[in-house]
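Missing here: one protein chain of the complex. Every other protein chain is in place.
Chains: A and B, in written order; residue numbering restarts at 1 for each.
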Amino acid sequence: MNYVHIVAALAILQYFYFGIMVGRARGKYGVVAPATSGHEMFDRAFRIQMNTLEQLVGFLPALLIASAYWPNAYVAIIGAVYIVGRFMYQKTYLADPKKRGPGFGLTILPTFILLLASIVGAVLN
Amino acid sequence: MNYVHIVAALAILQYFYFGIMVGRARGKYGVVAPATSGHEMFDRAFRIQMNTLEQLVGFLPALLIASAYWPNAYVAIIGAVYIVGRFMYQKTYLADPKKRGPGFGLTILPTFILLLASIVGAVLN
Partner (left out) sequence: MNYVHIVAALAILQYFYFGIMVGRARGKYGVVAPATSGHEMFDRAFRIQMNTLEQLVGFLPALLIASAYWPNAYVAIIGAVYIVGRFMYQKTYLADPKKRGPGFGLTILPTFILLLASIVGAVLN
């Protein structure tokens, strides 16, 4: 079983889930496309999706490159922390944007570890 | 011939093409950087590019991971549907944002199929 590929697919599904939440917020708060702002709660849902997009672009390649050098299960566990951190980020951001710090940290930290693991692996091999 | 890699490269080129259309809309409708809003038609071009970015981030890894488990040509055909759907999305969004649904569906559906194929492949292998 390729745990890393499963984590990668789940992280993408989580990201699309945040996108669906933006679509719902559009209807709920009356923010009609192409507008991407107009109501505080819509803005929060939109920023959660955008920030996840910003993180995912770095996380996924780091996850896949690291898995070329290190044991699949270990890399997958680090990737799973990212997914948990993102759900924490979503929950806290919706409650109060000022409390988004810890969830943000729990998604950026795994990515940095994976990037470091990628560089070390690529240099040693 | 690696059809999946060709589809991946064409999807990226399509995305850059939408980006070039945003640049043209900047000039045509007088929206000067760093502004990302200011004219309805510019906003539409910008949203087409941004939505394609949002989709591409999930589509490309799903395409490449799925191709690790399933026949190259089959995965490439599903990927080609995404590209056609995106062009449909662009055309309908420019005409009327409310009509963007079918084109959007034709890009999100292939991605979900590829994600499912990735998970099934990763679990079985």
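Heads up, the rule we're going with is that contacts are C-beta pairs under 8 Å (C-beta built on N, C-alpha and C of every residue); 3 or more make two chains touch, one makes a residue touch a chain.
These numbers were taken from a predicted model, which means no experiment stands behind them.
> Out of A:V31, A:A62, A:I83 or A:L106, which touches the unshown chain?
A:A62
> Touch as defined at the start, partner being the missing chain; which of A:L10, A:A35, A:V81 or A:I119 qualifies?
In the complete complex, the chain left out is touched by residue A:I119.
> Give me the chain A residues in contact with the hidden chain, please.
Touch with the absent chain occurs at residues 40, 43-44, 46-47, 53-54, 57-58, 61-62, 65, 68, 97, 100, 108, 111-112, 115, 118-119, 121-123, 125.
> In terms of residues, what is the contact footprint of the unshown chain on chain B?
Chain B touches the chain not shown through residues 1-3, 5-6, 8-10, 12-13, 15-16, 19, 32-36, 49, 53, 56-57, 60, 64.
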